[in-house]
Structures are given as C-alpha cells and as structure tokens.
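Missing here: one protein chain of the complex. Every other protein chain is in place.
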Amino acid sequence: MSQTRTIMIECLRYDPEQDQAPHYRTYEVPFTDEMSVLEGLQYIKDHLDGSLTFRWSCRMAICGSCGCMVNHQPILSCQSFLRDYYPARIRVEPLEHFPIVKDLVIDQSDFLGKLESVTPYLVPAQPLTPEDGPNLQTPRQIEDYLGYAQCINCLLCYAACPQYGLNNAFTGPAALALLARYNADSRDAGQKTRMEVVNAEEGVWGCTLVGLCSEVCPKHVDPARAINRNKINSTQDYFLRFLAPFGRGS
Amino acid sequence: MTPAPKTYVRPMNRWWMRHPAYRRYLLREGTSVMVAAYALFLLAGMVCLVLGETAFNLWRGFLQSPVSVIFHLAALAAFAFHAWTWFKVMPLTTPPLRFRGRPVPDRMIFRAALWAWGIASLVLLVLAMRFL
Partner (left out) sequence: MRTRSHEPIVWSLFGAGGVFAALLGTMLVLIIGILVPMGLGFGPDAMHYDSLRSLFGHPLPALGLAVVISLFLFHGAHRIYHTLHDLGIPASKRMMLACYGSAAAGSGVALLLAGMLVVF
C-alpha cells in the first residue's frame, strides 16, 4: 500500500441553471500513487460534492470520453496521475474551445458534424456484395493509414488548436486526420468527394501549423502531418485543374 | 426535440498565455516581420544603387553604424530561428518518403535540411567573397 497524500484540485464549475459564468472551487483530495486525475474527480464526486459532473467510461485511454484540461494542457484524465503534479495544486477545466454544458462536460456536436462532413467511411469504387469476398490488403497498404486510424475522438487536439478556438468553422485536426485516413486506404475510392472538404477555406487552409494537436494526441495520430500533407495535395489540385480541366482522375 | 441546453463559451482573449507552445508558435510567426523588414532593407539598397554613387554610399555607410549592427544581429537571430523551425516542421509537409522500402524518419529529413542549410550558406559565402 502506498502512502496517502493530499493534493488540491481546483475545478471549474458551471451550472447552466444557476450560473451566468463559470467559477472555480478547490477540493482537498487524498490520493495514493496509483490514482489518476479521473479517480481524483471521482473521489470528489463520491465524498465531497456529488454535483460535480464529468464524463468517463473505460478508465483505460480507449473510449476518449474523459478528456479535460489540467493546468491548460489537454489530457485524458484516466491516463494522467495525480502523483505527477503533486505537491503543486492542479486546475481542472473542461476541454478548451468547446461550449461548456455543465462543469467538465462539453458539447461535442460541432465536432460530430465535422466528422460527418469528411465521409469517414470506405467508399468502394463499385458497390460490393458479400459474394465478392474479402477485400484484401498487403501489410504495406495497411501501414499507409494505420496511424491515422488510431483516433479515439477524444478531442484533445481540438482543445489544443487555437485556430479552431478562433474560428469554429475550421474542420479541425481529428476530422481532417480521419479524412486522410480514408483517403490513404487502398479499398477506398472517395478521394474526390473529400477533396472538396480539403480544398475549402475551412479545410486544410484553416491550419497555420501551430502543431500542438499532434503533441497532445494520446494515440499519436499526428493530425498536423495529415493536414499539412493535404496542403500539398490541395495546392496540386488547385493548379493542375488548369492543365487538365477534363477527365481529372482521383 | 428538447431545446438545446444553455452553454457557456469561454473567450479566446490572450489565448497565447495558456501554453508555452503557443508563444513559441507566435515567436516563429514573428520572425516573418524581420524577413519582410530585411527584404525592404535590401530593396532600399537596390533603389540607392540605381540612383547613383552618392545615394549608394549613404546606404553602404549605414552598414557601418551601430544601429545597423543591432538591426543585423536581430535579423540574424530571426533568420536562424526561422530556419531551425522551418526545417523542424518540414517532415510534416513533405509527402511520405521511403528509402529501401522503409519510411524515412523525421529526424533524417531534419538533419538533411540542416546540411543543406550549411552547404547553401557556404556556397553563398564563397560566391560573396569572390564577387563582392
């Protein structure tokens, strides 16, 4: 049994039925070495203030629902440990750049719309039926998109992106990374539809390569790379259409 | 449909205070002011060169002044930081490169870029010593 210490957790509180604006409340939380920030929040909810609201599910960095800001750094609260912050106090806030619904809970509907806009599923060249058999890929073909496919939609990257905060029209890191993920898949033939999203002002051109999205991503998806490579593709697409206005391929 | 809940959107004012990465980003973008300023300084030199010897000697004489040295030291820092950060993010923009079937790691691209920086600088120096 590791020893119990006490850390101060300063938490943003917002109750849409009572408050005009958020405020902060500090809690004294006893913790042991193996306790995550999420478990600290659960301690508050169970023992100190049952009204504290936050999301979680898997407690193992895979469902993507427990994201929040700790000391202005977007993190998964189930994957960050209180011992790493102690003896300093920590400030826990909901993910930056999203509307706050209550306390640490944000409204992700804007992201869901963006996710939908990038056609995040395979678009086969011809309609396939089960009789066509499995759609095989070589290891090399899998490697082409596997990194981008690790996204758990935790939205840490959006919380890290000031361009999204400054202009919510920007499609944003995770959605554009998933766009690149399906474009890079050998079974997919939907590049043309997605190119429209890439080429738009709200597409890759909303990015100025701040780069923090890739640093905070718990799954190493590297959205900054996905977006900036598509800037090259978009530029080619922009100029090449003058050379070959007819019958442009994918 | 239930009405949308009342939500709170935090303002973005002074957002760069929230994370050191944001300040590094603004510093990187800030180097561009120096790049543009240096272009204008060179342009002024060109104007003077066209105007004639007296005008050009004014521009040339300015190079000798302490103000010019300070300006150039600041420009040197800006260009060097620009180059470093430019090469650092270069692997994000280059299309996927492969060597002998394996993806080229970012650090190799960065290192190659530093070499290119050194070689280009050396060539420029040699040309300048030969022709100026």
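We just call them A and B in the order they show up, numbering each chain from 1.
Everything below uses one rule, namely that a residue touches a chain if its C-beta (ideal position, glycine included) is under 8 Å from a C-beta of that chain, and two chains touch if they have at least 3 such contacts.
Fair warning: this is a prediction, and the values are worked out from it, not measured in the lab.
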In the full complex, displayed partners of the excluded chain: A, B
Touch criterion as defined above, residue of B:26, B:97 or B:112 at the omitted chain: B:26
Residues belonging to chain B that touch the chain removed from view: 12-13, 16, 26, 29-30, 32-33, 35-40, 42-43, 46-47, 49-50, 53, 56-57, 60, 63-64, 68-69, 71-73, 75-76, 79-80, 82-83, 86-87, 113, 116-117, 120-121, 124-125, 128-129, 131-132
Where the unshown chain meets chain A, residue by residue: 162-163, 166, 196-197, 199-203, 205, 208, 231, 234-235, 238-239
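Basically, only the chains that are shown with their structure count from here on.
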Contacting residues of chain B [partner chain A, same complex]: 5-10, 12, 15-16, 18-19, 21-22, 25, 29, 89, 91-96
For the chain A and chain B complex, residues of the former touching the latter: 14, 16-17, 19, 21-22, 72-73, 96, 99-102, 107, 144, 160, 162, 165-166, 208-212, 215, 222, 224-225, 228-229, 231-232
